[in-house]
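What follows is a set of notes on a single structure, which appears directly below.
The complex appears here without one of its protein chains, the remainder shown in place.
Presenting chain A:
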Amino acid sequence: MAGGSVSECKEYLFKVLVIGELGVGKTSIIKRYVHQLFSQHYRATIGVDFALKVINWDNKTLVRLQLWDIAGQERFGNMTRVYYKEAVGAFVVFDVTRTSTFEAVSKWKHDLDSKVKLANGDPIPSVLLANKCDQMKDSSNNKTLMDKFCKDTGFLGWFETSAKDNINVDEAARFLVENILSNDQGLPHEESNGDRIKLDQQTVAAESKSGCC
């Protein structure tokens, strides 16, 4: 999903998935990161596919990050391929106050790796988020264990985050984007996407008049 270069400035569009068990704070993290908001209450986000964050990465690089939430209603683990398709990175989120959500992490990771891969066949870069760390009782625990877990399950790394107190959300995103960018630069660009067609209102408005006769 890499964009082309316009003069000096490179523009990228990255699709990033945010997955994990129900109620671990996926939507909160997205809202915190994209809209700088946190609400104790939220409703299942109806009618929203993804949130867009535009990052001026450096003075030559613009990154448009699409964060795809699983619709609360796909929570039975049956996401469509549309959701996974052409994603280049993922956050897997669990809730530090509920161990069952951590136990599900490897299931989600496995599911992720089986459904989407980079063009070269590698798994997409993914970062583990230990969310709600503001509610964690003892914070001294098992950093080495977590590091080992990430290594074993194929995460690039992990962050303790709090959408509520805005802890580490930006850092985690920056870490993931760095990895996506380095993947992107390491890979030859896939065949030109120029002749792929999007169907939308603009296409219709601008449609060619070059009919047959």
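Just so it is clear, a contact is a pair of C-beta atoms (placed from the backbone, for glycine too) under 8 Å apart; a residue touches a chain by one contact, two chains touch by 3 or more; residues count from 1.
As a working rule, contacts and distances are computed from a predicted model.
J.: For the complex's missing chain, which UniProt name, "Rab proteins geranylgeranyltransferase component A", "Nucleoporin SEH1-A", "RING-type E3 ubiquitin transferase" or "Trafficking protein particle complex subunit"?
T.: The correct option from "Rab proteins geranylgeranyltransferase component A", "Nucleoporin SEH1-A", "RING-type E3 ubiquitin transferase" or "Trafficking protein particle complex subunit" is "Rab proteins geranylgeranyltransferase component A", the UniProt name of the unshown chain.
J.: With the missing chain put back, one of A:18, A:63, A:87 or A:104 would touch it. Which one?
T.: Among A:18, A:63, A:87 or A:104, only A:104 touches the chain that is not shown.
J.: If the hidden chain were put back, which residues of chain A would touch it?
T.: These residues of chain A touch the chain that is not shown: 21-23, 25, 27-28, 31, 35, 37-52, 71-78, 80-83, 85, 100, 104, 107-108, 110-111, 114-115, 117, 121, 191, 195-201, 203-204, 207-213.
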